[in-house]
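On to chain A.
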Amino acid sequence: MSNDGEPTGVGPDQPFWTHAQQLEKTPPCQAQCPNSGDIRGWLGIIAQREKTGLSLEQAYDQAWEKLVNLNPFPATLGRICPHPCESRCSREAKDGAVSINAMERFLGDWGISRELSLPGLGDPTRVESVGVIGSGPASLSFAYQMARRGYPVTVYERRDLPGGMLRHAIPDYRLPRDVLDAEISRVFDMNVALVTGVEIGRDMSLEELRERHTLLFLGLGAQVGRRLGVEGEKGPGVVLGIDYLTQRKQGVRRNLGARVVVVGGGNTAMDAARSARRDGAEVIVLYRRGREEMPASEPEVTDAEAEGIRFEFLSAPLRILRNGTTLAGLEVQRMRLGLRDADGRQRPEPVRGDTCILEADTVLVAVSQEPGWHGVDGDGPGGKWLHTTSDGKLAEDLWAGGDDRGPGIASRAIAQGRLAAEAAHAQLRGEPMPEPWTSRPAVDSAAVKPDYYRDLCRSPAVRRPRDEWLTNPESEIDQTLTSEQACGEATRCMSCGLCFDCRQCFMYCNAAGFTRIQQAGPGRYYALALEACEGCGKCIELCPCGYMESREGSGW
Partner candidate 1 sequence: MITRTTDGFGQLGERSQALRSKSSMPLRDGSRIAVIGAGPAGSMFSYFLLNMAESVALDLQVDLYEPRHFCHRGPAGCNHCGGVVSESLVQRLATEGIALPDDVVQRGLESYTLHMDVGDVEIATPLHESRIAAIYRGNGPRNSEPMDTHSFDGYLQQLASEKGARIVRQLVSDVRKHDDAMQVECADGSVDDYDLVVLASGVNSRLAKSLEDLAEEHVSPALTKTFICEFRLGKEVIRETLGPSMHVFLLDIPRLEFAALIPKGDYATLCLLGDDIDEELMDRFFGSPEVARCFPGGVIPRHICHCYPRINIRTARPPFGDRLVMVGDSGTTRLFKDGIGAAYRTAKAAARTVAFHGVSADDFREHYWPLCKKIDADNRVGKFVFWVGSLVQRARFARRGVLSMVAREQQQSAAPRRMSGVLWDLFSGSAPYTDVFLRTLHPAYVGSLVRNLVAANLPDKNRDLPRDPGEERA
Partner candidate 2 sequence: MATLGKEYKDREVIVRQGEAGNCMYVVQEGEVEAIAEVDGREMRLRKLGPNDFFGEMALFGAENRSATVRALGTARVLTIDKKSFLGGVQEDPSLAFRMVKVMSQRIRDLTDRLAEHHLKG
């Protein structure tokens, strides 16, 4: 209805109807999650447990099971994921986003403490054998999804332990080893064999493996750190951040000296900086753009600052300065943000004549990582990224996922492994591809009504005292939510786009068009008799979560 001009005159035989219908929609958290996690689904099981007659334990168990359907590593991701899901939470403007990441961690820890097994899908054991190269999140996600569909899986890992970057790069203070071990071992409790110490292109050729298995998945990662390419870089004192982190995880302590400069603004740069700080150095981070543009997650940056790490934004290394061969420091070029490039990011450009000198004993370079495998696609170290179809297919029997397809967060790697498994399974069985979650419409943010919901503050993260962070350097800073906090957080979910039994449609429909479903559960509480609808639209307006909406061609 336009607000200007006279209303159009139409006959009374065309009354203004808006027939209602129930339609599940994609909530913003799921839309933002690279793995399209059913966050609303597993939070709903906990929040609505009393309506469905579940005890708290049963609810946690079922929520965990729903969660691990898509992500077999909730305790891990609940610690390291930068949780883009929380960025668009409908609750944000009311009293803060739901602590989805902390909830994932809570459920992950719950699953570990209860020694829950990853759920199979009841499929028969199949004959097609599956090989997986690499054992990072993408590979293990693929292995898990294939194993639960009945395929025997063998994972080949060049190191002695599986886990990829999760195990070899992420510092213990962010991800304790026992947590990772517990979650990874669950995958190998299924019909998944592990062969370690085998590197493709060195110990075994790709063709050999293709012969051995019906289907092969490449989760090779991108473990070679990129160098700066500036004068003086070659020589002692300049170390790749990823190498430093990997060695540190293996227990190799490198003498960094008192002053460390970290170059880069991603999460690897943050891990390197904070690890160096734990090793006793004064740390400065150089980043060529501003704080807003940093790819590292905001809490990581804040915590790094709290630990005494200094940030030099809009600064890029110009050359490495040496006293003979000994590292002396770097010359820094000041930058400013210029024109936007094709991605819409402002390109940093040097401010002519504005340079300075930073003294340093070690420079940690953490600007980017590249593929570094042998024997695939004929490339040597620093080879090309793999270019697959959107579901990860390289050839009929060859699939890939993870950082070998381009750098990304762990959640994206897990998603790629899962989607490849779903597609590979459909191909092997000659079945149609499963319906993608994106086929459901997104929730219209205007249809969600935060003022309906009770005010409930976001549970504050429980953290170890600030002064213990560096004195006890390998202990986790963040603690897991208590069960009470977890229940509270689950209740905060507004269930955008799916019925959670607020009862208003049922209660206020003038025509009594809604009946309660006997076997009720999240998303299934009321049936609407379409023929009873009187078209007033009240249920649509009342529905606080945007589940009710107008039927096509009926007014508004």
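Selection criteria: all candidates are chains of the complex that A comes from, given by their letters.
Criterion: a residue touches a chain if its C-beta (ideal position, glycine included) is under 8 Å from a C-beta of that chain, and two chains touch if they have at least 3 such contacts; residues count from 1.
Keep in mind that this is a model prediction, so the values were computed, not measured.
**Student:** Scan 1 or 2 and return whichever one touches chain A in the complex.
**Tutor:** The touching one is 1.
**Student:** For the complex, give me every residue of chain A touching candidate 1.
**Tutor:** Listed in rising order, the residues are 1, 3, 6-16, 50-51, 451-452, 454, 491, 501-504, 506-508, 510-512, 534-538, 541-542.
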